[in-house]
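A single protein chain has been removed from this complex, and every other one stays in its place.
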Amino acid sequence: MASRTPPLTRHVVSINDLTNQEIEGIFDIAQRYLDELGDPNLDYRIAQSTDVGSKFILATLFYEPSTRTRLSFESAMLRLGGEIITSDDPAASSAKKGESLADTIRVISNYSDIIVIRHPRDGAAKLAAEYSPIPIINGGDGAHEHPTQTLCDLFTLTKKGKRTENNKKPRRLEGMKVAISGDLKGSRTIHSFVYALARFGAIIEPMPAAGMELPAHVDRRLREEFQSRTIAKNAQSGDDQIDVLYVTSDKPHQQSLFAGPEVVDYGVAIQKKVDAVYVTRFQKERYSEEKQAPYLKIDAKFMKDARYADASVMHPLPRVDELDVDLDTDRRAVYFQQAAYGVPIRMALITMLLNLKNKSLQKFNDGFAKPTYFVYRQPIDRGVRCINKNCISHEPSEQQYVANKFFVVPDTQPHGFRLRCLYCETDIEETATRDFVVTDTTKHTYTRGLEALHHAAPDKIKHLVICESETDAQKHGFRLNPGKVAKAS
Amino acid sequence: MASRTPPLTRHVVSINDLTNQEIEGIFDIAQRYLDELGDPNLDYRIAQSTDVGSKFILATLFYEPSTRTRLSFESAMLRLGGEIITSDDPAASSAKKGESLADTIRVISNYSDIIVIRHPRDGAAKLAAEYSPIPIINGGDGAHEHPTQTLCDLFTLTKKGKRTENNKKPRRLEGMKVAISGDLKGSRTIHSFVYALARFGAIIEPMPAAGMELPAHVDRRLREEFQSRTIAKNAQSGDDQIDVLYVTSDKPHQQSLFAGPEVVDYGVAIQKKVDAVYVTRFQKERYSEEKQAPYLKIDAKFMKDARYADASVMHPLPRVDELDVDLDTDRRAVYFQQAAYGVPIRMALITMLLNLKNKSLQKFNDGFAKPTYFVYRQPIDRGVRCINKNCISHEPSEQQYVANKFFVVPDTQPHGFRLRCLYCETDIEETATRDFVVTDTTKHTYTRGLEALHHAAPDKIKHLVICESETDAQKHGFRLNPGKVAKAS
Partner (left out) sequence: MASRTPPLTRHVVSINDLTNQEIEGIFDIAQRYLDELGDPNLDYRIAQSTDVGSKFILATLFYEPSTRTRLSFESAMLRLGGEIITSDDPAASSAKKGESLADTIRVISNYSDIIVIRHPRDGAAKLAAEYSPIPIINGGDGAHEHPTQTLCDLFTLTKKGKRTENNKKPRRLEGMKVAISGDLKGSRTIHSFVYALARFGAIIEPMPAAGMELPAHVDRRLREEFQSRTIAKNAQSGDDQIDVLYVTSDKPHQQSLFAGPEVVDYGVAIQKKVDAVYVTRFQKERYSEEKQAPYLKIDAKFMKDARYADASVMHPLPRVDELDVDLDTDRRAVYFQQAAYGVPIRMALITMLLNLKNKSLQKFNDGFAKPTYFVYRQPIDRGVRCINKNCISHEPSEQQYVANKFFVVPDTQPHGFRLRCLYCETDIEETATRDFVVTDTTKHTYTRGLEALHHAAPDKIKHLVICESETDAQKHGFRLNPGKVAKAS
């Protein structure tokens, strides 16, 4: 099951696979393409194609229905002068014969030069990347991430909008205040977006529908890895619509841990007018139950509040009824530009991943201090598994191709660590019934907590398997190690 | 809801969006492409592509299944040297998430330079055109129209068929006699075709299956707008198979109204041999009931009648069993050429809509006096609505994007007008229970008939709402205006 990835192939599975500097580089190239294509802000003249001399092939593998994202990638590739091959319902073709994603990727990577994948399972793009010798772009994987939408969103934020003639000079993202409304739990778009906002130093104001708050692990990463401090709002303001703000600390891009919510800079952050209201639809396909919670509708009345006087109205589209069509002609509405930017942004990303015109992601220094954690790895049938039932690691057709792979993340919990699935990035924390132990399968002993993994010798590590609880380990015949942990010999 | 259409963008939603002169211009360009590609009449040499130097992108948005029409558009675009992006089941993709056609069009128009749309709803292409800054071509909308098929059909009629070597010189459509057999009610192909035949002065001989006659509003437009006089046949001939002929008057292209069927030129028109028999399948997908009426089968025996001795046999395809395969080798069968002409005809249409090779529809004078009517417009929740339940104005996902828009068409009815839906072009006539009144929502009064609309001041017109009946208006608290109508102040 060796990954065949050559050293220089880059994948974009998460927005965090790109450094801030790389993202700015993509925006720079996108702006040049936009100038050639014609900025949709300014006029509607028909775009001429931009042939950069390549005849590379982009394959779109969409295991979930999509028109917008797929066609924008295809348009981008064609505008670059490349070619496309498309499978927009692989679930009805090879998958019907029982084929795994891992095999499909290894085959299709011989037919194309770059692959965009969309999949209903969280973490599917990561699995695809593990098996692909050519660049994989995540076009949306379950409720996990949708990084290219975030690139469009950020690019839109850096533009002045409809209001000025000269929109060449980008706005700074740092200090910008972005309100995010709707289904923050099920929307992969939001997850990629908030990470990026935090990394660029923007203030995030969540306005979730009831029961659709940001997932706990996303909230936690914002605070612990992207240095966002949270401000409890209702304590001081009595405003019960908005509960919390995420504000990045003074020195962004450096990892730090926070014990819990702190109230800082309340005066400045809370009073700052909103720069953008980002609206998302209810992601009904991510929920098994039928009923939808009451949902805030963003309309002309809502936007009359002085706080939003200069706020751009954004939406990743498609919309259902959470965003009123009466705003379509409002000067603050930028959601159709946001969609239009999809082509130049994706042209720029493809350009850099395929090293067209001598542009390449490889040439950027790493300007984003992505936290690195110890990676635990065991076969799928050994020890603790991902708790997210929609994770690709639970897909029956992939059982031979996935493994139990977890980041071991420092934590303030009793034993000092939690696990994060390498595929879907869901956190597995200790609970009343889950008190991780590390079993040593050669000695039939176990130690409490995950500390043992960090001290194990390289040749011992393969024998150490995480078990969900002490009770569970005992049930399987392991006994508590009277000493401490397996030290390096 | 402002339409963003720039002034020079032309859409082809109805065959009546093109003037006669423009249609002839398209045929001229199509013939040149045909010469380059190889006429399918003459040989089967493999076609070489014709690169006109563009890299424009054609998007095909097919909300209804199709192989033939979609692939012929795509082939045409590729033969021109352009590129294609395709969504052949949008109903399963973005529409599944609840997206409206209006939003989809505004997004996809950023990814492409021209859009072909097929949709099960009558009038959907018109709605798309309202929201598109780039040219929309109607690839078939419900039972409404299919204008590019008509271009192929007319072009086929102008060709000599298989019989002669030199088919460069087109035949005149004027005075040609075309019999049309099958489902004249549900076939959008037929509706576009008969309008065009009438406009070019051809004689139309309907041979509908029982209960599948031309819709009343199509019949009416033929007689009233395209100056076709009807000839009652059975009165004189005793022929109970054919009831009526449509014959254009001496001075075509001038609007006139006829009180009813008149019998003119019986001798010439009825005795003229048929130049083409046009056969159509039963459009089962347009009917909710299961059963099919007895259907005339066109076969060798039928074609033995002396009236059809030199008649081309045409069919838009696909056929089911209304056209016998034994005719495939008959010298009069031209239906496969008709299909083959789909590529050069669509190449020519795209050429003119995209202004390729300096060809453009804009350069033609308006040679077709399309009747113009007063347009009434109110929000979808105010007043009378389209009576065609399959009209796009009744599509739940479009309720925020459509409006009650009607042409106010002069009529011989008691009150002198009827309405015609702007989207699906269905006529709404007065009946025993429908006696239109115009309500004035500021004064809570109403006037009988639609006359009041023509006399309203520009600043008053928005307060005038058509109500389906006097009873209905009274029920809503309006009282009869004692004066006449809202005059311009």
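The chains carry the letters A and B, assigned in the order they are written, with residues numbered from 1 in each.
What we mean here is this: a residue touches a chain if its C-beta (ideal position, glycine included) is under 8 Å from a C-beta of that chain, and two chains touch if they have at least 3 such contacts.
Fair warning: this is a prediction, and the values are worked out from it, not measured in the lab.
**Q** Based on the whole complex, identify which of B:Gly81, B:Pro371, B:Pro410 or B:Gly449 touches the chain you can't see.
**A** B:Gly81
**Q** Hey, which of A:Ser112, A:Thr148, A:Ser312 or A:Asn481 is the one touching the hidden chain?
**A** Counting the whole complex, the residue in contact with the absent chain is A:Ser112.
**Q** Mind pulling the subunit B residues that touch the left-out chain?
**A** For subunit B, the residues touching the absent chain are 40, 43-44, 46-49, 51, 65-68, 70-72, 74-75, 78-79, 81, 84, 86, 88-89, 281, 284-285, 317-321, 325, 328-329, 336, 339-340, 342-343.
**Q** In the complete complex, which positions of subunit A touch the hidden chain?
**A** With respect to the unshown chain, the touching residues of subunit A are 1-2, 4, 6, 9, 54-57, 59, 61, 83, 85-87, 90, 92-94, 96-100, 103-104, 106-108, 110-113, 133-134, 354, 400-401.
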